[in-house]
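Our next item is chain A:
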Amino acid sequence: MGITQILFWILAITAIFSALMVVISKNPVYSVLWLIVTFFTISGHYILLNAQFLAVVNIIVYAGAIMVLFLFVIMLMNLNKETEPQKSKWLKLAGAVAGGCLLLVLVAGLRHTEKQMTEMVTGDIGLIQNLGKVLFKDYVVPFEISSILFLSAMVGAVVLGKKEPRIPVETEMRKVEETQQAINI
Partner candidate 1 sequence: MQALTNRKQQVERKPMTVWEKLYLPSIFKGMGITFSHLFKKKPTINYPEEQRPFSSVFRGLHILNRDEEGREKCTACGLCALSCPAEAITMEAAERQPGEEHLYKEEKYAAKYEINMLRCIFCGLCEEACPKDAIYLSQTFAPANYGRKGFIYNKEDLLIPDPNTDPEGYEKAKGDIGKNIK
Partner candidate 2 sequence: MYLLQIDWWIFFEKLILVAVIVTTALVVAMYSTYAERKIAAFLQDRRGPNRAGPFGLLQPMADGLKLFMKEEIIPMTSSKFLFVLGPMLAMITACMTSAVIPWGSTIDIKGHQVPLQISDINIGILYIFGVVSLGVYGIMIGGWASNNKFSLLAAVRGASQMISYELAMGLSLLAVLMLVGDLRMSSIVNHQIANGWNVLYQPLGFLIFFICALAECNRTPFDLPEAENELNFGYHQEYSSMKLGFYLFAEYINMFISAVVMSTLFFGGYDIPFVNEAAWGNHWWVGLIGFVVLMTKAALFIFLFMWIRWTIPRFRYDQLMNLGWKKLLPLALVNMLITAVVILLLHK
């Protein structure tokens, strides 16, 4: 067994274990932390496939930014073991079935990918130069469309996050007068 295979097995087992821990952990903060570990193992897989750019971007974007925001929310909402709502048995069963279905679909989808996998190991597809050329030559239009999608999402976030428009002074004054009259009566 070569060193690649050893690393692969270690990474794969850690990935599955930490992914399970995300689901099993009672405390949401621990769940998020296990999810971060999962991202690291996935990045490790990317490196094994010689896709260093993807590996680092995965860490920067997911582990470095998105998970921090998740942690933010969970920490500030003070979610912990005590406040975790108890779900009913049927809900748990439904979740297990849905998860099983997803697993089935994934396994079925990945069954015929052996050929591509061997290409990935020897190839340099994941290196940044090749990735850039592919993105900006072969897939320019989808790339730009997805960037427009991102832009619109950003604008939407800003619009949603904006404060409510101020109540005009006149309406406010009228309200004040109305209350005063109501008190006088």
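As a selection rule, all candidates are chains of the complex that A comes from, given by their letters.
Operating definition for what follows: contacts are C-beta pairs under 8 Å (C-beta built on N, C-alpha and C of every residue); 3 or more make two chains touch, one makes a residue touch a chain; residues count from 1.
Just so it is clear, the model here is predicted, and its values are computed rather than measured.
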Chain A in this complex - touching candidate among 1 or 2: 2
Complex interface listing, chain A residues touching candidate 2: 3-4, 7, 29, 33, 36, 47-48, 50, 52-53, 56-57, 59-60, 63-65, 68-69, 71-72, 75-76, 121, 127-129
